[in-house]
Every structure is written in structure tokens, then in C-alpha cells.
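A short worksheet on the structure shown next.
For this depiction, one protein chain was excluded, whereas all remaining protein chains were kept in their positions.
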Amino acid sequence: MELRYHRPLDAGTLRALGIPSPWTFGLADRVRFGELDALGHVNHTAYLRWFEGFRLPFLKAREVTDYGPDAPRLVLRAVGAEYRREMGMGLDYVVCGRVRSFRTTSFTMDYAVYLPDPEGSAPLTATGWAGIVLLAHDGSGRFPIPEAGRRAFIEADGATPEPPATS
Amino acid sequence: MELRYHRPLDAGTLRALGIPSPWTFGLADRVRFGELDALGHVNHTAYLRWFEGFRLPFLKAREVTDYGPDAPRLVLRAVGAEYRREMGMGLDYVVCGRVRSFRTTSFTMDYAVYLPDPEGSAPLTATGWAGIVLLAHDGSGRFPIPEAGRRAFIEADGATPEPPATS
Amino acid sequence: MELRYHRPLDAGTLRALGIPSPWTFGLADRVRFGELDALGHVNHTAYLRWFEGFRLPFLKAREVTDYGPDAPRLVLRAVGAEYRREMGMGLDYVVCGRVRSFRTTSFTMDYAVYLPDPEGSAPLTATGWAGIVLLAHDGSGRFPIPEAGRRAFIEADGATPEPPATS
Partner (left out) sequence: MELRYHRPLDAGTLRALGIPSPWTFGLADRVRFGELDALGHVNHTAYLRWFEGFRLPFLKAREVTDYGPDAPRLVLRAVGAEYRREMGMGLDYVVCGRVRSFRTTSFTMDYAVYLPDPEGSAPLTATGWAGIVLLAHDGSGRFPIPEAGRRAFIEADGATPEPPATS
């Protein structure tokens, strides 16, 4: 099976690449020379770049934003990552992501990086998460997640709606 | 007062720049054009690059490694960051860091980014942390933090020694 | 026709994407968010990163190096680029490259970036070149281009053999 890069991979395709539940949205790419650091491994910041690149088509597919003139600004509040296994030059990988939970104007995403393996179980190389807030483009304040987005978070990602933060 | 870039700033100098306790080691630098992303702000991965750059002279000063042929490999296990305030082109900033806690072969660092203000209180733009493990260069396994390093973590950073992990 | 990313595209495939002669080796990829600069366009250094990434599989295919333990070191002596047309987020592009000329231990490559267009003529967004020298891995001096590589430069790229430099 030839790996399809840069195009969303659905649950069935991910399973066929050895990537487990709950992931239902993945994007494949290949490690570049410029992502290696002086130790010859993928630098830890490259993974966060991958998660950033993942968010753009993912949040369009989830109908949170169309990146148009009236679309909300997506502001990163916090990120984290855990590194399980070093990666080297030219490796194929799949970034998976989903919304874990959401409130009125903010949500938390989880990420995972796998080395696809059509024959078995794809090794997990890293995990990550990000906390994101929506702001109105005109600077007038917070922007509520559109209803279509909330529905997609629940139905496609199994995300948990949470009560508004009290802080 | 002229800001000194790229050279370690001690507790007294940090206080004079409006940067509070417990920080006792800082490095000043300036935002570059290439660190901005398409939204015109410093990209979230740039902060993690700053923390990475900070670690190198800091861990030498703390006598954990001299980066020589027998020095341990420093492996990043996990990182996190919180973003408090967007940063723009050409801003001067100070990265501060310290060891929060350590075990036999691993330790956890905290980081903070401030906009130095000799007249008052330096705004905090981001915080971060990293979990680091020492491995022997020859691949033979874990490498204990040198005694001089453990002492420096306690005396210079006020770090907490923790019992060996049971996992 | 679906664009195949990261896998060498041959002359026939390139022509079907509107990319003209003399290009016979291309690699497709997609613009990432992290390649944009604060002006919202692909930063000028990203193109040079693309050319660098192109060289690795290209020079393996041309049998100049297998990147093994006895392979020569490839040292960049000089580069240049011309920018014809700004590129934005998410665009698909094809990097093409070929060897223009070579001497005993050095060669010059040309590059071009096209926006593939199966319906017509692919717009050219940038061109570039690089001068590369081969050094022996053990530091003993220059390393001659392997005979298989010289043949591939001539046959696959139409490269011009040049007399040894007199300097």
C-alpha cells in the first residue's frame, strides 16, 4: 500500500497503517533534512511544527474556521509534548490529532506521531497536546466555537463538552 | 543600563531588570525576523528553541556536562510551555531557567521569558519546563548526574532532590 | 490526476504537470505554515531548504553517494536563487533539479520550483543553483565523482563535463 501524504487519512486507513483507536484523522509526511539537529535526530521543536501544520486542515474539516475574513483568530495558550523514540532522516510518519475537550470559546487537542506499519502495529514516537482559544478577528473579545464545530468535536472526535471555566 | 546579550546574567542583574526571584540565571537576546510567523508574532516553537539554547551554557555552568567526549548525552523526554503575551519583531527578552527537581539520572527544569524593564516590573511573556534524562555516551545506559551538578542544583537553584522513580 | 508527493517524478510525469524540458527529476511537496514569514509569503530561505532536501534523494539516484560509511562528504561551496512569484500557504509545488556541469571532484546543479498545472503550463516561482564539492570522509582531501555518477550526470541530466579547474 502506498502512503498518501498531505491528504487526510480516515479511521479505516489509519487502522490499515497499524494506528489504533481513537485516532480518526491523520496526515502523513516525511522527515526532512532541515528538521534534524546537530545530534542527527528530529529536533524536539519539529514535532510541534507538525502539530501546528496539522491544526490548519483539521480545524477546517471540523468547521471551526474557514480562515476567511470573518473567521476567528486561533490563539495558542499552552502546549506540551512527550518524546518516546528518536526519529531520523527520511522516515515516513503520520500525525494524528483530535479534540479531547472543549468549552464555549476554547478547546484542548491531543496529538500523536506514528511510524505507519501496514503489517502490524505502528510505533508511537511522540505525543502532544495544545490548548487553543478563539478570539474575534476585530479584537472585540472571545469568539464562541461555531455550533457545527461543537457537533464535529463530539461526533467525529468523541470530545467532552465542559462547563465554562469559572476563572 | 545597556542590556548585555548572550552572557549569563546573575540574580542581582536580573532584579535590576525587574525580573523576580527565584530566577538566578538569565540570558538576554533579541527577537529575529525569522522567528515571527505569518501572523506577525513570535511563533510558539521559537520559545522552545530559546529554552534549548539556554540549556547549553546553563548545564555547563551547573557542571552537569562539559560537552566533551566523555560527557553524557542529554535526552529530552518531555516539554511544555504556556504563552501569556504575544511578542513582536526586535523585542529584547531575557530567558531565565533553573532546575526544579532531580533524581539520580534525570531532572526537571523550569523556564520563563521576561521583557526586561529597568524601571519596574518585567512583563512575563511565557513559561516552560523540560524533563531531561542523562545517558552514557557509549549507549551503555543511564548516566548519573555528577556530584558537582547535584550540589549546584541544590545550592544555586534551590532544586528538590527526589527519590529514584519506582517505574 | 492526483499529485504524488515525496516520490521522484520522471520526465513524462513532469510534462503531464505542465513542467517543461530539460527537467527529468522532480519532487512534489506542499507549503507549510512554518515556511511563511511575517509577510505571509514563503520565506526566501525555504526555497533553499527545498533544494537541499531535493539533493539527498537525487544524488542517491544519480549514484554519487549512498550516504554509507565510506560515502563522500558533500560540501556546499556556493548557492544562488531568483524569486519570480510569491508563494502562499498550502500551495502544491514541484522542485526540479539537474546537474548542469561537473569537473573531477565538483559539480553545479540547477533547480526550479513550479506550481504543477495538469491543464496547461506550470508557473515558475523560483530558480536556483548550487556548487558542490566532494570530500573524502576521512578528511584526506577531495573525492572524485564516481564513474556511475559521471555517466548519470551526462545521460540523465545532459550535464557538460568540464576540464579540471586551473586554480
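A few notes on this one:
Per-chain residue numbering starts at 1, and chain names A, B and C are given in the order in which the chains are listed.
Rule of thumb we're sticking to: contacts are C-beta pairs under 8 Å (C-beta built on N, C-alpha and C of every residue); 3 or more make two chains touch, one makes a residue touch a chain.
Everything numeric here is computed off the predicted structure, so don't read it as measured data.
Taking every chain of the complex into account, the chain not shown here touches A, B, C.
Among A:Ala11, A:Leu56 or A:Met89, only A:Met89 touches the chain that is left out of the view.
Considering the whole complex, the residue from C:Asp10, C:Asp66 or C:Glu82 that touches the absent chain is C:Glu82.
Contact with the chain that does not appear here is found for just one residue of B:Arg49, B:Arg77 or B:Arg103, B:Arg49. When the whole complex is considered, the residue among A:Asp37, A:Asp70 or A:Asp117 that touches the unshown chain is A:Asp37. Residue-wise, the contact with the chain that is not shown comes from C:Arg49, picked out of C:Arg7, C:Arg49 or C:Arg103.
For chain A, the list of residues touching the undisplayed chain reads 33-34, 36-38, 40, 43, 45, 89.
Within the complete assembly, residues 39, 44-45, 48-49, 52, 73, 75-83 of chain C touch the chain that is not shown. For chain B, the residues touching the chain absent from view are 5-6, 29-30, 32-34, 49, 52-53, 56, 89-90.
Following the convention adopted for this analysis, only the chains that are shown with their structure count from here on.
Between chain A and chain C the CA-based rotation angle works out to 180°, given as a multiple of 5.
Compare each chain's C-alpha centroid with the centroid of every protein C-alpha atom shown, and the nearest one belongs to A.
Computed from the mean C-alpha positions, the centre of chain A lies at a distance of 27 Å from the centre of chain B. Between chain A and chain C, the centres computed from C-alpha atoms are 31 Å apart. Chain B and chain C, compared by their mean Cα positions, are separated by 39 Å.
Multi-chain contact residues, meaning those touching two or more other chains, occur in chain B at positions 45.
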